[in-house]
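Missing here: one protein chain of the complex. Every other protein chain is in place.
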Amino acid sequence: MAEHTHERAHVAGTANDAHHDHHEVGWFKKYFWSTDHKVIAFQYMFTGMFLALIGAFMAYVFRMQLAFPGQPVPGFGVVSPGQYNMLITNHGSIMIFWVAMPVLLAGFGNYLIPLMVGADDMVFPRLNRLSYQIFFLSAIVLLTSLFVQNGGFGGAWTAYPPLSANKLYNLTPYGASMWLIAVALEFVAFLLGGINFIVTSMNSRAPGMKAFDVPIVVWTIVIASILFMASVGPLIAGAIMLLFDQTLGTSFFNPNRGGDPVLWQHLFWFFGHPEVYVVLLPAMGIVAEVMTVFARKKLFAYKTVIYTIIATGVLSFFVWAHHQFVAGIDPRMANVFTVTTVLISIPIAEMCFVYIATLYGGSIRFSVPMLWALAFMAEFLIGGVTGIYLGASGLDIYFHDTYFVVAHFHYTFFPIAVIGVMAGVTFWFPKMFGRYMNEFWGKVHFWGTVIPFNGIFIPLFILGAAGEHRRIFDYKNFPQFNHPWQNDLRIFATVSLLVMLLFQIPFLVNFVWSMFRGPKAPKNPWKSNTLEWTADSPPPHGNWAEMPECHRGPYEYSVPGREQDFWPQNEKA
Amino acid sequence: MKTIATTRSAMGIATGKLAVWWVLVSEIVIFGGVLVSYIMHRLGHPEWAEQAAHTHMWLGAFNTFVLLTSSLSAVLAHQAAEQGNGRKAANLLYLTCLGALTFLGVKSFEWTNEIKEGFTIQAGGFWSYYYTAAGLHAFHVFAGALVMLWVASSAKKNENLHRVENVGIYWHFVDIVWIFLFPLLYIAK
Amino acid sequence: MSAHAAHAQGHHRNYVKIWAMLVVLLVISVLGPMTGIRVIMLITAFGVALVKAYLVAKNFMHLDLEKPIIHFALGLALVFMVLLYAGVAPDVQKSAGQNWKKDAGFHHLPPQPEHEMLHPEELETKTPAEREAAREQHRDATAH
Partner (left out) sequence: MINDLIVRASTFSGDIDRLFLLITVIVGVWFVAAEAMFFWLIFRFRAKDGVPAQYVTGKEPHLKQWINIPHTLILICDIIIIIAAVRVWVRIKQTLPPADRTIRVVAQQWAWTFADPGPDNRIDTPDDVRTTDELHVEVGKTYHFLLESKDVVHSFFVPVFRLKQDADPGRTYTGWFKPTKTGTYDILCAEICGIGHGVMGAKLVVDSPQAYRQWQQAHAAEAPAAVNGETPTDGASAAVSTLVPRGQ
């Protein structure tokens, strides 16, 4: 084991003038060129939030087009079929690659891993900065791809060739290649970032912190990084092949000259399914942290959660072709994948049960982060449960590419990327900015988001069950889906979306206002155990003057025989 | 400016080497993606064999020999670095970079001939995979050579000698990829 | 024993001897296919490649001295590639399956000229009004 006992932070000064020995860094160097894991976490988080606004605007535009087809959408104008395809493609791509991944994996990963394992920074600070810069470049390339000639790429975020490979078919020659380059750059950024997360949490744990003393959120982000790294490889190879098909005229996916479009589908979904667990696991980790703190209770079965996370991760590599049941794979293979897909519900169900069981015997306080964490569990159950319908191959014949699928994956992605992230943001806000967020406006934002969210996607389940297929800009071409009750459901969903978007304003105001003018927050406002709460709020560069040690697990709450109901990890026995 | 995090080794493995091993995990799946697709297509398309007949097996064999030798000099450099002899390690790394340049030189000579004969990347399914796989590998050889020059520059001054082993591990991986690429592209006719 | 001591023990390997073995194996893998017999070609080309990879990994990369977590991670990546092959080959490698076969436009159909594409406005729709709408949509789609 590491033999050093008392490490002095390389910051010579005492805690309060921790910046003392640093030459006074300029504004640019401090915020844009910094290698501090906390600043890089904020860069990822704010880029992610900014792109979330763009993604939400796209959702607003195409939902207005769906509810009131043909009429000009305020703030955008008339939506043509090409623009509609571009909007849904880039809504999907932005929300997954440029909002969920950066905020959940990189934002929380960068901020929490060093603080929670008791390190002063990531192992490779410069590589960490480089990974954000590549990510920022990928966001720029994607956003410019929306404004090039012929518009952004419109072949769905799955980019199936030959539509994505042949500019005569997708009619967006520049948009398609730029979208692909942006996605490839984003993969490179997260490979570099992933290495930092894995090595830091493996090697830089505080002295005394054994593998099972590490908080669940660190475990989930590390396993998510490993899942991402192991699954993105074939898709990087596929992206190179697709880029050559688009630009050099090779024939990897061109059936007329020996290629095979189904190969891309396999390479994409071999990455696609582990990818959804890459964003699910960090959200589950955040919910675990928040639930244990506000229920004042030890996580029901720490080791079971670790084993289910690893089981989910490994099993997620065996299920990818459930996206392709009717997409032309051999029907005999579909039987294999339907078995593995339905069986993967077991580890996830187990994890949810353990979280629910954690509430047993607790003393639950309903502050804003806990509301979000509980809402995540309630909403995600719907998402998980509706996945069984789509995993059953027989039923997927009917449900594939209908709004049932759209509603299902929004019931998993929305709790992950919005509800889970809000739980994390509201929980760690006092630590990040040293100030409290407003509790009342937090609750207004909570109810104003969760209730309309159900109003958007429950109607889509019904429309999907009626057979309404997705990615269609105007249903008046299909008499079967032009009944009044279907149009009303679409309008109801759109109105719910508008209400939900309005309720995001209180959050943005609350977030920015509290950052500068919220009431001051102490080191450990929620009285929780993990190491980040032993550093100042906000922690200085280098996090602690004297690096902490770890003496126990992260969830020793309400230990009998102690007057306080929490027991920080660094407190000597 | 080394953070305390980099000095710790809770797993008992040097941080730099642990990072390189994780880089190799991601490289295995990237090259794996290209090679698995290529193998599937070769087995599915017997007619590609006559396209593959036009590759110059002897140039491939010589390149394999060059990479094997550069792997030897890389591991000798690591041995020298273990003994603390930074100057010798740096020279051996420069020798390895020379091997890399010879490899790239032979490859560019080989490709120009093939393209002159009309076997461009669009010439058919086999050629698309041939240039993509070998091109991706050549890019990794080139990147490895650059990193080696950077490592040698500090190894010369007996600093950061642990990096010699790390870049060596990456280099041996690039060699192993070529050990599999050589029969797949040049011999499977 | 810490990793450092393990390396000392690793020194006694004669790297040049291992290099020589690798070159001999290379020669075998080149001469084997010369015989033209397919089975010999497979054994020498790919079998030898596996042996060479093992030698480089064990002796040059000192994988045998490495911690088991590294073996587990590298092994997992290789297992996933085998899994990728097993899941994808039935569709890509074979030319026919239970309810599908590769034919139209795959083998014997003359390669379609790249530029032969049905422009939207030529699309055969029901009434002139709809045909006009389709033409207008296309113009609008490519205009913005």
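Descriptive notes on the structure:
The chains carry the letters A, B and C, assigned in the order they are written, with residues numbered from 1 in each.
The working rule: a contact is a pair of C-beta atoms (placed from the backbone, for glycine too) under 8 Å apart; a residue touches a chain by one contact, two chains touch by 3 or more.
Every value quoted in this text rests on a predicted model; they were computed, and no experiment measured them.
Touched by the hidden chain within the whole complex are the displayed chains A, C. Within the complete assembly, A:Thr402 is the residue of A:Ser34, A:Ser177, A:Thr402 or A:Thr426 that touches the hidden chain. Of the candidate positions A:Leu112, A:Leu171, A:Ala423 or A:Ala521, contact with the hidden chain is made by A:Leu171. Considering A:Val78, A:Ile388 or A:Val509, the position touching the chain not shown turns out to be A:Ile388 (whole complex).
Only one residue in the set A:Ala334, A:Ala407 or A:Leu460 touches the chain that does not appear here, and it is A:Ala334. Of the residues in chain C, those that touch the hidden partner chain are 98-106, 108-109, 112, 117-118, 120, 123-126, 134, 137-138, 141.
For chain A, the list of residues touching the undisplayed chain reads 81-82, 84-85, 154-156, 160, 162-163, 166, 169-171, 255-256, 260-262, 295-302, 304, 325-328, 331-332, 334-335, 338-339, 342-343, 345-346, 349-350, 352-354, 356-357, 359-366, 374, 377-378, 381-382, 385-386, 388-389, 392-395, 397-398, 400-402, 462, 465-467, 469-474, 477-481, 557-560, 565.
As a convention for this text, only the chains that are shown with their structure count from here on.
The chain with its Cα centre farthest from the Cα centre of chain C is A. If you average the Cα atoms of chain B and of chain C, the two centres end up 16 Å apart. One simple way to say how far apart two chains are is to compare their mean CA positions; for chain A and chain C this gives 30 Å.
Residue positions of chain A with contacts to 2 or more other chains are 230-231, 233-234, 257, 260, 263, 267. Annotation for chain C: residues 73, 76-77, 80, 84, 88, 92, 94 touch two or more other chains.
Only residues 1-2, 4, 7, 9-10, 35, 114, 119-125, 191, 194-195, 198-200, 202-205, 209, 229-238, 240-241, 244, 248-252, 257-260, 263, 267, 547 of chain A touch chain B when the two sit together in their complex. Note for the complex: chain A touches chain C at residues 78, 80-83, 150-151, 166, 168-169, 171, 226, 230-231, 233-234, 255-257, 260, 262-263, 266-267, 270, 317-318, 320-321, 328-333, 337. Partner chain A is touched in their complex by these residues of chain C: 73, 76-77, 80, 83-84, 87-88, 90-92, 94, 97-100, 102, 105-106, 109, 111-112, 114-115, 117, 137, 140-142, 144.
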